[in-house]
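One protein chain omitted, others in place.
Chain IDs A and B follow the sequence of writing; residue 1 opens each chain.
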Amino acid sequence: MKQSTMVWIILTVIAGAYLTTRVVQYHAGAVYVAPKVMTDEESGRSVTTWSQVPDLEKDSPGVEFSFVRTLGIWVSAFFTLAVFSFLVGDNVIYKIAESIFVGASAAYAMVVGFWAAFMGIFVGRLAPQFSRNTFMPSLEPDVSPNWLMLLPLAMGIMFLWRLMPAGGWISRWPLAFFIAVFAGLRLVSHFEADFVVQIRSTLLPLIVFAADGSFNLKASLWNSTMVFGTLACLTYFFFSVEHTGVAGHISRVGIYLLMITFGVGFALTVMSRYSLLIGRMNFLLKEWLHFGGTV
Amino acid sequence: MKRLVPIVIASIVGFVLILAKFIPPIQSWEENVVLWFDILAVFAFVLGGGNLILNHLKKISDRQAGWGFSVITLVAFLGTLTVGLLKIGVPPNEKYLDYVWSGDYQAEGSAFWWVFSYVYVPLASTMFATLAFYISSAAFRAFRANNIEASLLLMTALLVLVAQTSSGPMLTDFIPDDSSYAIFKVENIKGMLVNLFNTLGTRAIMIGIALGVVSTSLKVLLGVDQSYLGGD
Partner (left out) sequence: MNTIWHKLADLDRRWLFALTFLAIGIPLLTGVVLPQKVSPMVVNVFDAIDTLPEGSSILMPLDFDPSAEGELQPMANAFVRHCAEKKHKIYFMTIWPQGVGMIQRQIALLKKEYPDYQYGKDYVNLGYRPGYEGVIKLITSDLPKLYDSDQQGTPVSQIPMMQGIDNIQQLPLIVNVSSGDPGLKQWVQYAATPYDSIEIVGGTTGVQASTLYPYIPNQMIGMLAGIKPAAEYEKVMFEKYPEIEERPESNLAHIFMTSQEVAHFMLIAIIILGNLVMWKTSGQGGRS
């Protein structure tokens, strides 16, 4: 047996033994639920739903241990560790987790789109009577079909024609519509919010006086840096003039200022990435292994 | 026909959206166009799902390397899709208990909710969480002060990193807030770096991108750029 295999076997046994003690002593991963019974007074039909309760309430009346949700916590822990296993090296467990992620995430978006948009908007507006009798019972009975919805439905079907072996060009019509809306919306929004208003926000007084008429050095320096700094950075991006002489010096300052910008971006990115890891570690240590109690 | 009609559609739709900004009476046209766009967006998901199925089925039928993982992807895809579309385990709306399809598709306790909470959430969040490890590794290997630009970037990053802790600002707590040296307090240095230097640099980039978006959009709407139509 290879030495590394031996090490992994020993580590797995130790981890298994440790997990067993966490389960026995601290009920690691255990989830408790409380029932809520809903009854329809007319038909007498009742339905029970279950909501998760804090561990502290596990001995309260009606509260039960939930096998399905406890299993869920263990499945979550498995997938978390499976993805982390990539840090040691590429392996089959990671690849399985990755494959499940790809499949589940695509299906998740489709399901949400189906119920929120296809059924909720299309079917709800095109066939209100059917919707009322099935998935939208609260829909008013006097709603009439909105036939205008047939237009986006037709475009949608043309859009999906792309998946057919022949006639894929049909999907170009709705695609053109799609691209045009993006282009039209973004042209206006970027021009207004990211160009006009940004220039307006940079038009600042270079010499600032306080309310009592005294010279405000700090605000003056701040504004001057903002105005000339922005211009220096823009000069760096302005390629119609050769970056030599005065333009070269200004663009050089622009590069330095941009480096400070990227430094800020890097630091904030670091903070961001560590936060995500902290979130996962918090799950493993607290929700799964119940360190420091649970809520 | 194959190219002219899409170009005409793109021009008309795009200019309706632009003109609606300036001519209020055609705002209702704009609203309808955007509504259809919003609805059409859901078909993008279907298209994505369809492509995923086709690609992985091809991989499986060709017995390409790693085809077994394609089987797992398809099983996860179809499993999630089935429990979500069929609302498995979804209780009916509490006001309409006789309507079995009336419940929220992601109601707590349903199969789809389970998949989201216990499969999707850990996988998605851990995939991104692993980036933290690579940041540590890259910081050791690549974050080097070998010239003025890199040194500026590095010093700024270090200052902001210190300021983004609880103890960082305490390092300069001895400087009174109302003193003329208050600008050297860690939190004030960070404030200046983020709110002034970062803002001006980002603003310049933003203005450049805005001009790029405007010109790219105009090219599409005027039919100059037809790359989105593909070949043929």
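Just so it is clear, a contact is a pair of C-beta atoms (placed from the backbone, for glycine too) under 8 Å apart; a residue touches a chain by one contact, two chains touch by 3 or more.
Since we're looking at a predicted model, the values are computed, not measured.
Per the touch definition above, the residue from A:Leu19, A:Val47, A:Ile93 or A:Leu276 contacting the chain not shown is A:Leu276. Listed by residue number, the positions of chain B touching the unshown chain are 27, 31, 34-35, 37-39, 41-42, 44-45, 93, 102-104, 106, 108, 113, 116-117, 120-122, 124-125, 127-129, 132-133, 135-137, 139-146, 154, 157-158, 161-162, 164-167, 169-170, 187, 191, 194-195, 198-199, 202-203, 205-206. By the touch definition given at the top, chain A reaches the unshown chain through residues 51, 54, 87-88, 108-109, 112-113, 116-117, 120-121, 124-125, 131, 135-140, 181, 185-186, 189-190, 192-194, 197-198, 200-201, 261, 264-265, 267-282, 285-286, 291-292, 295.
Convention: only the chains that are shown with their structure count from here on.
Each chain gets a centre from the mean of its Cα atoms; for chain A and chain B, those two points are 7 Å apart.
Chain A contributes residues 38-40, 43, 45-47, 49-52, 68-69, 71-73, 75-77, 79-80, 83-84, 86-87, 95-118, 121-122, 133-138, 148-149, 151-153, 155-156, 159-160, 162-163, 169, 172-181, 183-188, 190-191, 194-195, 198-199, 201-202, 218, 222, 225-226, 229-230, 233-234, 236-237, 254-271, 273-274, 276-277, 279-280, 283 to its touches with chain B in the complex.
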